[in-house]
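The complex appears here without one of its protein chains, the remainder shown in place.
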Amino acid sequence: MIPTIPTSRSFRLIYGGYVLLFFLYLALPLTVVAVFAFNDSQFPSLPWEGFTWNWFFGEDRPQVGVFHERGILRAVGTSAFVATCVAALSVSVGTTNAFLFNRYEFRLKGVLYVLMLLPLVIPGIVLGISILVFSSTLANGIWDAARIDIQALRPGLLLVILGQFSFITTIATLVISARLQKFDRTLEEAALNLGATRLVAVRTITIPFLMPAMVGALVVAFLMSFENFNTTLMLVGSDAPLTIAMFDRLKEGSTPLLNAVSLLLMLGSSLLALVVILFQRR
Amino acid sequence: MRAHARIGFVLLLTPLVLWLGLLIVIPHIDMAILSLRERISFGVYEPSLMQYEKALTEPLYLRTFWRTAVMSVLATGITLLIAFPVAYYIAKMAKGRLQQVLFLLCLIPFYVSELVRTFGWMILLRETGIVSNLLQWVGLADQPVEMLYNDAAMMVGLVYTSMLFMVVPLVTTLESLDDSVIEAGYDLGGNGLSVLREIIIPHAMPGIVSGCIVVFMLSLGNYLTPTMLGGKDSLWFTEMIYNQFIVRSNWELGAAFGFMLLVLSSVIVWGMLRLTGRTLQETMG
Partner (left out) sequence: MTPDLDSTDLVKRFGTTVAVDNVSFSVPPGSFFSILGPSGCGKTTIMRMIAGFLDPTSGEIRIKGKSVLDTPPNKRPVNMVFQHLALFPMMTIAENIGYGLRRRKMPKEQIARKVDEALDRIGLPGIGARKVDELSGGQKQRVAIARCMVLEPDVLLLDEPLGALDLKLREHMKVELKALQAAFDTTFVYITHDQSEALVMSDQIAVMNAGRFEQVGTGRDLYYRPETPFVAGFIGEANRWKGRIERIEGEALQMRTETGLEMRATATGTLAAGDNAEIFVRPEAIRLAGSAEALSAFDNRLQGRVASILFNGAASRVLVEDDAGETLEVTLPQSGEFASLRRGDPIHIGWGAAQASCFKRAA
């Protein structure tokens, strides 16, 4: 079943057809979402009422476009803020973790490594509620002890950021570790030999080597945060990130406005993905 | 260890310990404690197993729990069956440029939020949706057909959402299988089926296991797809957790549910690793 093994024509046809069907299945939902962003109707469904840009640029009711819809724009801003924080935090901690696991031998290293992997196998909702429970225990404890109400420990953006950070860091650690493992440590030794201090050697030799992985992890973390739903759902306060805002609207009934937002999301994330691919190929 | 190496070690260890301690370990312990108490009156709590008792005796809770588990296993199996031939095609049949393009095509849908993907299926499957219209147009139906809000729709969504996490590990392991090993299988008299059974599948086992674990986890923990595509009477366990926490504000019972979900997923992941003799580090790392 590789090209050098003779197979019957009908087998090849059926197999090829199956793969084609698979890709149609992959493309179908996204295509309909994109297409109905241009439907000149209140509903993202048939019949097709004609082509319009209104769901992007429209200013008047009932067809207010994405770029004039306050709620959506604010939610995009919130998501971008959260995603930036999560990406920066998780890549920083991911990098220190990678160095720790790659460069040091210590007791409990194996245990810590397994613990580090755990967030990947904990359902997002459970992560969310455990952080919710702990933060409110803290907040209540502080209130009982000192009568200070710390708003930051109540559901809101800080908890959303921490919740997403708690599992995205694992992914950042894995991505950066994989690259660090390929690093030839004699390069650092050569830098030391040529007069660099240990810290300078890491900054001038190792970090540039890690750069592709760090940028990759940064973008992946940003996208994962932007798209996250489960953990965010449990920790969100009054400022809703985009996915939550869209979910609330979807429950009320959808308009092509949501299609327009979705299409922009697809374009945005494809663009980011493309940047990463180009960057890594360089 | 020399002094500055020691400082470096502590500096690197601190973020890891803070992260794992404050965001993973302690919150889960706290959640466990919460699930093990009972509210006597306002502000007065007592340790008790009542939450678990309630969870394990109430038929609705129990049924939802098992339903979620079985459906997740089913979704994992279906995803594997659909993904394997595609992954094999990408890894072993397609060559050069086509291979790269197909692989990228597999990734693209997953750069988009799960919400958007689910929304797409809603547009396709609802009563006024594309599929319904298509069926009427072809003549297979004489009135609008509602295809949303049932288990089949939910399964379509679950499988779709997890596909990437099955395809990628499968492609990676299958690619590492040398063509000449497959050729040797044929050369020594094997046919398609025996080569698949004795050579290809054993080789792909690590990829199958890690793909299945991730897909199972994602299905089990999914909230969006069962809520949006599933029927009113087909609850998902995550929905019950959400309801207890946010709607009913019964955090104790919600925490117990959360713990049950965690135990279920751990047991199944552990069982799968055990069955194939692999460790979590090998499979995830």
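The letters A and B name the chains in turn, as written, and every chain counts its residues from 1.
As a working rule, contacts are C-beta pairs under 8 Å (C-beta built on N, C-alpha and C of every residue); 3 or more make two chains touch, one makes a residue touch a chain.
Quick caveat, the model's predicted, so the values are computed rather than measured.
Participant: Quick one: which of B:44, B:138 or B:188 touches the chain that's been left out?
Facilitator: B:188
Participant: Which residue from A:6, A:62 or A:195 sits in contact with the chain not drawn here?
Facilitator: Touches the omitted chain: A:6.
Participant: Touching the hidden chain in the full complex, which residues of subunit A are there? Just list them.
Facilitator: Answer for subunit A: residues 4-6 touch the chain left out.
Participant: Can you name the residues of subunit B that touch the chain not displayed here?
Facilitator: Residues of subunit B in contact with the hidden chain: 178, 180-181, 183-191, 194, 198-199, 202-203.
Throughout what follows, only the chains that are shown with their structure count from here on.
Participant: Just give me the whole-number Å value for how far the CA centre of subunit A lies from that of subunit B.
Facilitator: It comes to 17 Å between the two C-alpha centres.
Participant: In their shared complex, at which residues does subunit B touch subunit A?
Facilitator: That would be residues 4, 9, 11-13, 15-16, 19-20, 22-28, 30-31, 34, 82, 85-86, 88-89, 92-93, 95, 102, 104-109, 111-117, 119-124, 126, 128-130, 133, 160, 163, 179, 182-183, 186, 192, 195-196, 200, 213-214, 217, 220-224, 228, 238, 241-242, 245-246, 251, 254-255, 258, 261-262, 265-266, 269, 280-281, 284-285 of subunit B.
Participant: Please give the residue numbers of subunit A that touch subunit B in the complex, ascending.
Facilitator: Residues in contact with subunit B: 1-5, 7, 15, 18-19, 22-23, 25-33, 36, 43-46, 92-93, 96-97, 99-100, 103-104, 106, 112-127, 129-134, 137, 162-163, 165-166, 169, 174, 177, 198, 223, 226-227, 229-230, 233-234, 243, 246-247, 250, 254, 258-259, 262, 265-266, 269-270, 272-273, 277.
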